[in-house]
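Removed: one protein chain of the complex. Kept in place: all other protein chains.
For reference, chains read A, B and C in written order, and residue numbers begin at 1 within each chain.
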Amino acid sequence: MSVLDNTTTILASGVRLTVPLAFAACGEYLAQRAGAMNISVEAMMLGAAFTSIATASATGSATTGLAVGVVTGLVIGFVHGNLSHRAQINTFVVGLVLNALVLGLTSYLITTQQFASHQVGVLSIPLLKDIPLIGQALFSGRWPAYLLILLVPLTWWLVDRSRWGLELRAVGENPQAADVTGIKVGVRRRQALLWCGALAGLGGAYLAVGEVGSFNQNMTAGRGYIVIAAVIFGAWRLGRTLLGCLVFGLSDAMRLALPALGVTLNAQLLVAAPYLLALLAMLLFATQHREPAALGRPFQRGST
Amino acid sequence: MRAAPTMAPDDLGRRVLAHLRPGRDGWLTTSLTIVLVAVALGVSALLLTLTGASPSASLSAIWTGSLANTTGWTTTLLNAAPLLLVAVGAAICASAGTFNIGQEGQVLIGGLFGAWVGLRLALPGPMLVVVVMAAAAVGGGLWAALSALMYRFRGVNVVVSTLLMTFLAIQLVTFAVSTPWLQESAQGSSGIADAQSNPLPADALLGGLGQYPSMQLNAGLFLALVAAVGVALVLSRSRWGFRVRMVGLNPLTAKHTGVRVAALGGFTLALSGAFAGLAGGLLLASPVSPNRLQAGLSDNVGWDGLLVALVARNRPLIAIPVSFGFAVLRAGGDFLSATGVPYYLVDIVKALLVLAFVAPPLLVGLLRGRRGATPPTPFPLPAVPTKMKAAV
Amino acid sequence: ADNAATAPKATPGASGGSDSGSGSGLKGPDVNGDGKVVIGVLSPGDINDRGYYQSFVDSADAFAKEKGWTVVKRGSVPPSDALTAARALCQQQVDLVALGASELKTAIPASEEPVCAKSAWYVPMQGNIDQTPRIVLSTDDPNQSMLVAGYATGLKMKAAGHTKAGFITGLKADFSVAASTAFLAGIREVVPKATLTTTYTGDFNDSAKAKEATQAQLSQGVKVIYPYLGGATDASANLANAGGALTLTPGTDRCDSNSPKFDISVMFSPGDYFRAALEEFARHNLKMGTTRVWQLGVDPYPTVKICDGQGDEDQQLAEFIKKIGSKEIDPAAEVKRLG
Partner (left out) sequence: MTPTTSAVPILELRGITKSYGSVTACDAVDLRVEAGEIHGLLGENGAGKSSLMKVLLGLVRRDTGTVLVRGEEVALDSPQEAAELGIGMVHQHFSLINGLTVWENVALGDTGKVNKQAVCDGIAEVSARYGLPVDPEARVDALSAGERQRVEVVKCLRRDPQILILDEPTSVLTQAESQELFAVLDRVVANEGRAVILISHKLAEIAQATDRVTVLRKGRVAFRAVTSDTTPQLLARQMVGREVSLGEEGAALGLLPVQQTRAGHDGAHDRQQAVLRLAGLTVVQGGVEVLGSVDLTVGAGEIVGLYGVEGNGQSILGDVLAGLVAPTEGTIEVAGNRVDVTRPGALSKAGLGIVPEDRHHSGVVLDMSVAENLTMKSLDEVSGRFLLRRRATLARARRLADEFNIVTPSLDAPVRSLSGGNQQRVVLARELSGDTRVLVAAQPTHGLDVGAIEDMYARLRRAADEGVGVLLISTELEEVMALASWIAVISSGRISGALPVSEATPERLGMLVGGEAA
């Protein structure tokens, strides 16, 4: 096969690996801009992956599965938000506990049921899909992948242009000041977590009913943490965050494709690449890496 | 010469009790805790019933596995020691205002260093175990020190970097045990080596009293308890501890009074890594363990230890009973899953119980907040260190 | 299945020979004499993976059902937790502790401890385990089954004129490297200039990555794909099916499966060995301190089956298997020569 074909294949594979990350990264990005360091993305993705397949299997409709996956993410976001931004339980405790809880629940539930394989359909865009190099990667995916075309600008608009997003950013930078301006800090953060839950849920569900078509134990395999690494890699900007996802997706695709192209490499350390890249990005571009000033800090009215 | 400071025991006792005595909202909190624990247990019971297991039998299995007999006690105490070490470390750097969440990785790296030294160094007798434990502490410490350096010189958020470093550590150890670095030696031509190290030589193991399954106590528990009490004393009573607390509460004032804030902050982070590393050494060198480095060596001890510290609100003495409670759950959970209950359910029960214990004080605060009084003190998340003005 | 012929045999590679027979003698089902028989199973993998790990508990379950025994099973036990888990099993008064795979060998020291004094032990082995008087080891030579899997694959490839095969697995570890080497050697027995692409996804359960690896191999014209995986096996095999590639099973007989479809069943599943051991256990005949070596071509397992053999494929395969059984072919040497 020609170099061009190989590149096309790797690109397509990279894009497929990127899409679930990109969905979740949009959500996590928004949550972190609101100051909510949400480490339960993994739970959101895994939970959604499970329910989407379970639903698809029960109803026979992968699309319904996808929708239920989104709802699952929302529910987890709701729980996380209320525990850590209403009841003020340390957000890391909540995240760790939720991750354990969802991993436990899905691993357990999968033992009680066998699910049929279900996958949403491919949507190829005529003409465009024949563009050399990128056509196959970008224009012949499973249909929900095209939702990114909608959701990325929407996330950008929400954060950077909408009033809600302005308030979110205020909450992420200086919750005390936002509070006296009349912004309900806890409410905004909980809403951000809902958005994050919905998108991470979509990402997880897409992984299950979009990419793979089935569920197996711990199938997200740490993608939630990779998503966090992507937001950090992206210096809390949406474009770069998505670029991070793409870099991680493509590097995985390369890693998985190179042996087939006759290049041998030890993949083990490459598994760690996203974390290493995120750290390196922070080290090298320290000055541009301005995290939301209140990232990960609880807000308490009256404390400064 | 100055007279040795009188450590008024009554004074110490009073302080300890002050921590334990229910405060203004104590009774409400206590009753809410009871209710929530009951709810958690109820939900767990429901799940158990769904799997066809009997809740009461499960409860009694947890009891049997953790407290009912000497074997249970031994298992519980074995579980408690590394958790306590991790939690004590977390408390140190939290006192200095730094939030380390990378203990899981630091535990692993501790294990890596310990295994490396234990397997490569031919030292006589008891020297070896000391060196192994020291190497483990150094390993965990260095790993955390990397985060401290990244913060110091490039302002990289410590929470973020310690989290990322955890995943690096996991991959590093996975790599180490499947390459000549530390992989076990394969026997014979077709003998296939697993992804783990050779067992440590007997000299590298911690000594203990008694033989499992009768009561077995080893140096690890002793070490952890000494660490907890020692760190509690050092933090509250020593000059060094005073400086650490100052750095945690107001780094600028601390700097003004002559504290090397950046150095001390970084050092406490490294120290907390060292405690986590020591926990890794303990997991490795405990006489009642496989004594091999494996990718799963840490087995969530880092995460659980962090939870212990958070539940104990970063107070080393409180961490003793809390780590014990977690250990009961771990030991009892192991036993429960040996009765045929899926281990995942045990994880679920554990998670629910943690929430049930953590939530009440905050819920009480929330209720009070509703009624217009001073809002609750937030869960003591020490300030995520931001770039401290131009001053540091 | 009566395989006693090969039973007491030195551990391959175990230094100093084995103490076979010097153990604590025959063990019957109710070892601890409490009036019931409980089998405790610890598995390192997902016991619902519809493959390798599940087969082990499935055999235990099926056999126990026949006999009215109880099975206590725990999956996904990390090797670091094996020792504790085994002790907990012993405390449950199980009569037989069975480890699902040799990764859990760190549990073996428990067999020497007083907690487990009243339990028999069954341990599958892939080398590197010392025989002790308190355990029965069960082993096969992965070279044999993988070589034959390769041979069967080679037959298919030769018929279709393919030369490219693919092997997809999770972590790069001794066992996975050895398996792929032997697999290639087997293919080359038939198709000398065949090549094998081995991809390590980094995770036996990451279905999405397994699929991408599969896709990459398919796009390079690979016509045989061996998903040597755990939870991700089906995802990879399904895609290979769609891409028109032949597939093999990692351990169990799945010739009946339709989705995914497998062309060659490579059967070295611990469940099959375990079932045989359980039969001996039921007959009070399981001898601690011994090693049961499973020979391809001699014992019913391990073995390899072509799901729909064309022409004389089945016969050629049978002959090859027989030659291995009769030691006419030395798998280790073949692997060295061709792998």
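Everything that follows uses one rule, which is that contacts are C-beta pairs under 8 Å (C-beta built on N, C-alpha and C of every residue); 3 or more make two chains touch, one makes a residue touch a chain.
Remember, predicted model here, so these are calculated numbers, not experimental data.
Asker: In the complete complex, the chain left out here touches which of the visible ones?
Answerer: In the entire complex, chains touched by the missing one are A, B.
Asker: Which listed residue, A:Ser107, A:Asn174 or A:Gln300, touches the chain dropped from view?
Answerer: Result: among the candidates, A:Asn174 touches the missing chain.
Asker: For the chain left off this view, which of B:Val259, B:Leu329 or B:Leu345 is in contact with it?
Answerer: Here the residue in touch with the unshown chain is B:Val259.
Asker: Of the residues A:Ile183, A:Leu243 or A:Leu261, which one touches the chain left out of the display?
Answerer: A:Ile183
Asker: Please output the residues of chain A touching the missing chain, sorted low to high.
Answerer: Chain A touches the chain not shown through residues 161-163, 166-167, 169-170, 172-174, 176-183, 290, 292-293, 304.
Asker: Name every residue on chain B in touch with the hidden partner chain.
Answerer: Counting over the whole complex, chain B touches the hidden chain at residues 2, 4-6, 8, 11, 237-240, 242, 245-246, 249-250, 252-261, 372-374, 389-392.
Operating definition for what follows: only the chains that are shown with their structure count from here on.
Asker: Using CA atom averages as chain centres, what separation in Å is found between chain B and chain C?
Answerer: Computed from C-alpha means, the inter-chain centre distance equals 38 Å.
Asker: Once you find the CA centre of chain A and the CA centre of chain B, what distance in Å lies between them?
Answerer: 29
Asker: Considering chain C alone, which of its residues make contact with at least two other chains?
Answerer: 76, 171-172 - these are the residues of chain C that touch more than one other chain.
Asker: Among the residues of chain B, which are close enough to touch at least two other chains?
Answerer: In chain B, 174, 178, 342 touch at least two other chains.
Asker: Given the complex with chain B, which residues does chain A contribute to the contact?
Answerer: 37, 39, 83, 86-94, 96-98, 100-101, 103-105, 107-108, 111-112, 222, 225, 228-229, 232, 268-269, 271-272, 275-276, 278-279, 282-283, 286, 289, 291, 293, 295-303
Asker: Report the residues of chain C in contact with chain A in the complex, numbered from low to high.
Answerer: Residues 46-49, 76, 166, 171-172, 197-203, 205-209, 211-213, 215-217, 219-222, 231-232, 234-235, 238, 259.
Asker: Chain C touches which residues of chain A in the complex?
Answerer: Spelled out, the residues of chain A in touch with chain C are 1, 5-6, 9-10, 13, 16-17, 20, 107, 110-111, 117, 207, 211-214, 216-219, 221, 252-253, 255-257, 259-262, 266-268, 270-271.
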